[in-house]
Each structure stands twice: as C-alpha cells, then as structure tokens.
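One protein chain is absent from this view; the other protein chains keep their places.
Up next, subunit A:
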Amino acid sequence: MSNNNASSSLIIAQRAVKQLRLEASIRRIKVSQAAAELKQFCLQNASKDPLLMGVPSSDNPFRPPKSCSLF
C-alpha cells in the first residue's frame, strides 16, 4: 500500500515537473509590445463597436418600439 502511494505521488510529481518544464520553455514577448498590440486592436475596431459608439435609432435593433397611429 505504501508503495502505491509512493509511486503515485512520484508520478504526480513527475507530471508536475514535466508540465512546468513545458510552460517554462514557451516563447514570450514583452508586455510593452503585447499592450501596444491590444491598444491597436481596440482603436482599430472602436468605430465598429455599437456599445462604445452608440448607434442612431434607425439602426438600433433594440430601439423602443414605436407605435403607428392610424388616422
């Protein structure tokens, strides 16, 4: 029984080390570059963002429904 526990914690530790090695080896870029690209994406798409820019009532699918009046 103790053998099983020992070997399973060994396996868990081996897996953890393998995972950490994988994570440590990935290529990273600097935050300044990443942030600049995020900012770029936001600004480029800002004009197409209805919640940010607002849309005129005629284009807004959720505008309050207008009632028709019949004469």
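In this text, contacts are C-beta pairs under 8 Å (C-beta built on N, C-alpha and C of every residue); 3 or more make two chains touch, one makes a residue touch a chain; residues count from 1.
The working rule: contacts and distances are computed from a predicted model.
Visitor: The chain dropped from view, which UniProt name applies: "Translation factor GUF1 homolog, chloroplastic", "Phospholipid-transporting ATPase", "Guanine nucleotide-binding protein subunit beta-5b" or "Origin recognition complex subunit 3"?
Guide: "Guanine nucleotide-binding protein subunit beta-5b"
Visitor: Which subunit A residues would touch the chain omitted from the figure, given the whole complex?
Guide: 6, 9-10, 13-14, 16-17, 19-24, 26, 28-39, 41-46, 48-57, 60-64
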